[in-house]
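One protein chain is absent from this view; the other protein chains keep their places.
Up next is chain A:
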């Protein structure tokens, strides 16, 4: 039966592909198929059809590696997983209907063929979904690493003065990183004043405030002063309403003022040079 199916597909490849493309174009929710250039689409469709048949003919191993390549390509094109599973189902349906029309499938072998089709389609679908989820998992873990890399570095701006710009959401993991980098950096740069810039933090709730207060306390313990800068007006209002006590902090609205203050603490200031 497998051989029969494969032969039918190979003999009617062009017709099957064009039918299939027609069906896929009608999938309303999916626009990725339309934006693909004609040539590339035909090539991909053929590749897809070949992949579908290779499962019938080749050994499982050869098919697996082919499938992986294909799935990765499809992911790159940005086809959604629903679209791909639909594509697989449609392909199966078209072949089945075609074979029925040609009389290859009749009342006598109907049951046998539907079983055979299931055996053909199901593993393809399963392994496609598997490849998809693996690709996603990899993307997510890479992004996590990327996020960690842009987390919190302490930048020395002047002698004894360092700045840590905080950007984005602060969760428990990042709060821990911030604390580590802060203490590490203060010691390494011999900073006397550290400015924590929260301009890029979208929401300051009690947990974020709690982490900031803890970080500042720790900085004090290693002998430096901590200043909170970049407090936007709406954040200032929320902090007050929440009832968070930042009285022990020196805070400023902008990093610029913070730097001026930090220089004053270390007995320096910026002066304009009179060029004669």
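Observations on the model:
Operating definition for what follows: contacts are C-beta pairs under 8 Å (C-beta built on N, C-alpha and C of every residue); 3 or more make two chains touch, one makes a residue touch a chain; residues count from 1.
Just so we're on the same page, contacts and distances are computed from a predicted model.
The protein name that UniProt records for the chain not on display, among "Anti-sigma regulatory factor", "SPW_0924 family protein", "Simple sugar transport system substrate-binding protein" or "ABC-type quaternary amine transporter", is "Anti-sigma regulatory factor". If you put the hidden chain back, the residue from A:40, A:187, A:207 or A:264 that touches it is A:207. Even with one chain removed from view, chain A keeps its contact list with that chain: residues 169, 171-173, 202-207, 209-210, 213, 233-235, 237-238, 241-244.
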